[in-house]
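Taking it in order: structure first as structure tokens, then the write-up.
For this depiction, one protein chain was excluded, whereas all remaining protein chains were kept in their positions.
On to chain A.
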Amino acid sequence: MDRDPLAEAGLHFDELNKLRVLDPEVRQKTTELREECKDFVDKIVQFQKIVGGLIEHVDQLAKEAETEKMKAIGARNLLKSVAKQREAQQQQLQALIAEKKMQLERYRIEYEALSKVEAEQNEFIDQFILQK
């Protein structure tokens, strides 16, 4: 094939007949490459964004799991301590009940003594009336 002297000199014409230094073919390929690169970069960015979101989500989840876990532990401990607290409360109430029981016993004895006095007095009155 004959050589284009212009091409020899490194000059080319494009479709719009403008003088170019680069071979149109190459140029086209370059453009294509650029486009593809651009696409690639875009996709990568998008990917990164998605992955970032994902990580964020996972982190958040982890955090939530952590707090839930802590909550659960707390709740479990609380449950345990409530049992203890109840025990203490029960103990306190028992002590109070014992105290009241003692007081009741005292009242019972007092009541008995008074009943006895009443009986004695009634007996005395009966006797008094009978003798009169």
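Here, a residue touches a chain if its C-beta (ideal position, glycine included) is under 8 Å from a C-beta of that chain, and two chains touch if they have at least 3 such contacts; residues count from 1.
By our rule, contacts and distances are computed from a predicted model.
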Omitted chain (choose from "Isoaspartyl peptidase/L-asparaginase", "Trafficking protein particle complex subunit BET3", "Intraflagellar transport 80 homolog (Chlamydomonas)" or "Pre-mRNA-splicing factor RSE1") - UniProt protein name: "Intraflagellar transport 80 homolog (Chlamydomonas)"
Touch criterion as defined above, residue of A:Thr30, A:Asn77 or A:Gln92 at the omitted chain: A:Gln92
Interface with the undisplayed chain - residues on chain A: 88, 91-92, 95-96, 99, 102, 105-107, 109-110, 113-114, 116-117, 120-121, 124, 131
